[in-house]
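Every protein chain except one is present and positioned as in the full complex.
Letters are used for the chains, namely A, B and C, taken in the order the chains are written, and counting of residues starts over at 1 for each.
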Amino acid sequence: MSKLNGNGRDVNKIVNAAVTEYHSKPEELIPILLKVNQELGFIPAEALELISERIHIPESRVYSVASFYRMLSTKPTGRHVIKFCESAPCHVAGGREVWNALLKELMIQPGETSPDGKWTLKTTSCLGVCAVGPVMMVDDDIYGNLTPGQIPDILEKYE
Amino acid sequence: MTYFRSHILVCNDPECLEKGSMEIMQALKSELSSKGLLDEVQILDTPRIGNCESGPEILVYPEGFHYINLSKENIPFLVEEQFLKGRPVNDLLAPPKKEEAQELGEPTAKEIRVVLRNCGKIDPQNIEEYIAEDGYQALAKVLTQYSPDDVINTITQSGLRGRGGAGFPTGKKWAIARDSVDGQKYLVCNADEGDPGAFMNRSVLEGDPHSVIEGMIIAAYTIGASQGYIYCRAEYPIAIRTLNIAIEQAREYGLLGKNIIGTDFSFDLEVRKGAGAFVCGEETALIASIEGKRGEPRPRPPFPAVKGLFGKPTNINNVETYANIPQIILRGADWYASMGTEKSKGTKTFALAGDVKRTGLIEVPFGITVREIVYDVGGGIKNDREFKAIQTGGPMGGCLPAEYLDLPVDYEKLTQAGSIMGSGGMVVMDDETCMVDIARFFMEFIQDESCGKCVPCRVGTRRMLEILTRICNGEGRDGDIELLEALSAEIKQDSLCGLGQGAPNPVVSTLKHFRSEYEAHIYKKECPAKVCRALIRYEIQADKCVGCTACARNCPVNAITGEAKKTHYIDPDICIRCGICKQVCNYEAVLVT
Amino acid sequence: MVNLTIDGKTIEVKEGTTVLNAARANGVEIPTLCDHPQLTPYGGCRLCLVEVEGARTLQPSCTLPVNNNMVVHTDSEKVREARKFVLTMIFSERNHFCPYCQVSGGDCELQNAAYDEGMTHWPLQPNWKPFPVDASHPYIIMEHNRCILCRRCVRACGELVGNFTLGFEERGADSALVADLGLPLGESSCIGCGTCVQICPTGALIDRWSAYQGKETDVEITKTICQGCSVGCGIEVLTRDNRLVRIEGDWDAEINGGVLCDVGRFEPKTDERERVLTPMLRKDGALKAATWEDALAVISSKMKSSNGKAAAIASTRLSLEAMDAFNQVCRAAGIQSVFSSEESLPTAAAWKIAEKVGKPFESKLDALKQADCYLLIGEDLTKDHQVLSFFMKRNLPAGASLIHVGSADSGFKNYANVILPVAAGKEAEFLGDLKTLLNGGDSKATAAKYGLNEEYLAESVKLMKSAAKPAIVLGSRYDYKQPVETCQAALDIANAMKAIFISSKGGANSLAAAQMGMDDAIDLTGAEMVILAAADDKFSQTFMKKFEKVPFLVVFSSYVSPLTASADVVLPVRNWLEQDGHFVNLEGRLLSAKAALEAPQDVLSTFEALEKLAAGMNVKLASTWKDALKTTSAVMVD
Partner (left out) sequence: MNAIKSLDDLQKIRDAALAKRKLGETSGSKQVIVGMGTCGIAAGARETMKSVLDFIEANNLENVVVTQTGCIGLCEQEPIMQVVMPGQEKVTYGKVDAEVAKKIMKEHVTDGKVVQGNVITI
């Protein structure tokens, strides 16, 4: 039976592909979760159940792991995920103003998804590009040397 | 295939040819032949060894001796000493310091690039470029000439200490791992560079991945590990991709996998991606994470060297430590130990960030002062403002004020000053930085990253954050400073892992050096640096405002009123002090009071 | 041995001992919260911190192994400050407003620890975001607001029970206890064993019935054994004013180490059956209350008149004493057919083989706990011998494998590596073929023969072959067609693999019943009278059907049931909590049960009732239950 989630993807197929790629090994739980997260934007409950079944790890442990790491999400996310670097160097370099501009533009709080399902706003730990801070990531695109004025232009690029 | 124990590379560059390098080659051939060494020593010609100014030049491998200014007369003695007696002829060797200066093209006078020597110079996705820069020569040398003991001795003599932060002597660490009796052993590279403001490891992984891989293979050979893992944070997708390409190429070239370089030593490597947890930089948490568990540290003992990954003896070093290894092997322990201070040898990479003109990556010998780093290497403070503090060692480090500008940077000195080396992040702050805000900021980071396993860190950091937040909000109470101090002392003393034990450091160091700022917040309800929102007001100076309306248009809460071309006004009751008006004003009319 | 100094006292302990245990063994008390003797040391709460000379920070004594010449201080200023700090921190997080908590005043380890440190108030005002209370479970209430995140429950659920229902979500101060994927406990995979409730140091996990029924200091505690199945778990029965408050596993019991299943822990509290409180006689078609004398007189005259054309059945929940007396009285009255209530469970089969073999062939439970591969035959141990299933399930994460020959939808479905649904009646044959496969052979043909997935069968063979310490476990199956053959085939595999072999034994005293010769299948044909010593047993419909055509039925029973309703004589007897006695568990261990409650007036123990009956019949009872065991061949477990 194939299960579909909100993003219209076949969860079963994606989980099976991830599990197969990592040889169904219990110690590969995190790479498997990352893969599923990457494919679906988050890890729905049915994916967690399937992973538990396939690699013989109790559901409670799969969930404990999935909810521990910041780059894994067990809650649905928007079409695009913005990860804003909240580290000190970016903060010192004017990150706060950019952050405020971002909040103003998106009208959501960190951790939330916009009502139209387009954006999810998250903070992230250091992306390691402090020299070009403030920095944020939109999906896989990384933007450095940000100023508040650039925010609307950047957001406009995404459908 | 014939096996040569030594190789002589003779430079055949036009300049060297002109200076007679072919005659040198002939002389070498006849001399070696007369001593019956032609079966053991191979002579090759190769383009460009040094800069040919001191030609004819030759290189002797695997030792990597670089002889210059040779003449035919030197050859018999050289062959006798080098190939019969096995010792270098020092008089003919190229001076190492000079060679380095020429080869590496030091970015600034204070820098010496060992770990970063190839970064930005070679194409990291092409193993041949690394090999061209003497890559894997150290590995070849170790596998053919060194016993594990020899490697440990060399590393111990070099004085190399773990670059992950704690500074444990690497040679000693390897010796412990080697002495573990259990059959299966693992080697782990900690590439979970989580300190905000630190990105040295990322640069090495992205720019010169093979140096780390080579260092790891040497370590694996030394301790007897057959499988290794590089645990890299998922925030570094490019580093992970580059590493995977490098590993694949190394495998293709027989440098990883079974029977490395034709010897009976086998070792393979795998990259493990983190998933966003700062605490996984702690070695026991990192191990748990590789095993597919929540990244929670566990008490030590048992130490990973005895019981680590999958319950087996495991050696963990960080990226920079491994990247140093090939150079130490090639250039010798003495060369490495000649740099740095008495107890901290060699060079250290730092990531320079914050309010410094030249942010970026530097590599300097230990012992350099903070002033030299900030002003000579970093070019001074942005906008020529005042230096206020430098934060070293990441979120568990401390903030040092201007009094420490002349502090020589090494493991011990930084610790004595109330900060730590950490992995090498340095955040420079100017006088517009509020130290209470900074302390609150780091505490927010730590309490967000606390795994929650132990009470002092889980609860203590949250209580501290609450206190710091209320101080920044202008709601500080008498006794808060003392409470912070008491909590700091206990959290440091009682927490399970380094994260908790170091968590109070930013507070402790700012309380020590910037106590008056805390007092101003609490007792005068003032933020001297004009940062803390609740304690400041934004005002528009009538004499500077031209009425361009930029501020009013950008204000997210419509707190600014005013007609075009007339002075604008900010309603303090509506204003949320986000600072956007100040950012967008081109006339510096917005003032913070 | 290692020498160290704790608080100035030089002591010697075994290498590998933790500082905590070394201190405790030498009379030095160190407070703990997250630590529990039955769990792997964790080192999270930091209450047990001690000062070790030379160490940079304070050290958790629960995880720190002793070292030679170590100097430890458990009562220094630094240590006491740290303890107070840790407790202050815990009290500053979530709701620890004690007056509203049922464990307050003695049963709360957190509160006790605070009193021990002389704390009288919260030094820091608590600051927390309230959590909803999870009351979805029929037995257990999860009150997150009192949770101190010590994870004893999570570890117990995994390490001891092997169910892995409980886990942790999020991290840091946002961490919270969850079931499965964050489900309400009542909708989760929780089996309601209550081990988490028992191990919780605060009032975060409580059971529905015992709340506010009395603190541990107000109750009486009786150590006895659970009589729910043949494992014989050690329990503590908490009573107050002759009322059952709750049942807890005995942490010191060798067999179960404190773990219990829902049957042992909660069933007595949920048992709503009506008690039989007086002897009753059928007169003019209706049961009427009678005196013991009248009732017994009717029985003895009926026994005499039936002239041996009678049958007798003893519940396998009877104590050895009662079972032996029952046997003697019945046989004295010339009754040849004395059965036990065991219904086609493996006990009789195993016993028959034991008699034939003449020497022990089963292993002790301890061996089962150590095994690394389980071949499990039978319907479902997770229902009738749950604690046995815990011993297996908890080894799975460490790499042990589990192959279940039985229903695909059993309680093992989330745990077994492979489930092989072999049809009823084919078990013996299948096990024979499996033994052949273990020596190499074509799994394809075998799989086809039994309609099994070939890949799964091949995987089973691989798992069994690669095991270092395999175990064959024969569980109950209510429709075994060939119990003896199945048992023999399972034993053959065990012998061939040099594996551990253990079979479950039905009721609490099934093995004893078999040893006393009550191991034949029940046959009531031609019996003019049947005596059933039912005790507090609950019988299946199929079992009760056997009695429909019995002309004269005598029932010794604690509870009213369809059987007592149709009986001609009913005698009120005590339930298991009200009487002493001895039992032989599935591994042949002799266990002793103690009465925890007083029985209602006029209700006798089955043994006393039988004594009275014997006296009325002029039968002299030899007090020989021990001899009765010895007269048959030795207990069959090694």
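Criterion: contacts are C-beta pairs under 8 Å (C-beta built on N, C-alpha and C of every residue); 3 or more make two chains touch, one makes a residue touch a chain.
As the structure is a prediction and not an experimental result, all values here were calculated from the model.
With respect to the full assembly, the chain omitted from this view is in touch with A, B. Of the options B:T242, B:S509 or B:Q583, the residue whose C-beta touches the omitted chain is B:T242. Listed residues A:A17, A:I142 or A:L155: the one in touch with the omitted chain is A:I142. The chain that is not drawn here is touched, among residues B:S21, B:N317 or B:T359, by B:T359. Touch with the chain omitted from the figure is made, among B:S21, B:Q82 or B:S203, by B:S203.
For the options B:I58, B:A94 or B:L116, the residue in contact with the chain missing from this view is B:L116. Touch with the hidden chain on the side of chain B covers residues 1-4, 7, 9, 13, 42, 44, 46-48, 61-62, 105, 107, 116, 119-125, 128-129, 131-132, 134-137, 140, 144, 199, 202-203, 206-208, 236-239, 242, 252-255, 259, 261-262, 357-363. Summarising the interface, chain A meets the missing chain with residues 127-132, 135, 142-145.
Basically, only the chains that are shown with their structure count from here on.
Of the two chain pairs shown, A-B and B-C, the one joined by more C-beta contacts is A-B.
Chain A and chain C have Cα centroids lying 45 Å from one another.
Centre-to-centre, using mean CA coordinates, chain A is 27 Å away from chain B. Once the centre of each chain is set as its mean CA position, chain B and chain C turn out to be 56 Å apart. In chain C, the positions touching at least two other chains are 168, 170-171. Touching of two or more other chains is recorded for residues 277, 294, 449, 451 of chain B.
Contact residues on chain C toward chain A in their complex (touch as defined above): 154, 157-158, 164-171, 178-182, 189, 396-397, 414, 417.
Interface residues of chain A, counted against chain B in their complex, comprise 26-31, 33-34, 57, 61, 64-65, 68-72, 86-94, 96-97, 100-101, 103-104, 124-131, 133, 140, 147-149. Interface of chain B with chain A (complex): residues 193-199, 202, 234-237, 272-278, 289-295, 310, 351-355, 359-361, 391, 395, 425, 427, 429, 433, 438, 441-442, 445, 449, 451, 554, 556, 578-580, 583-584.
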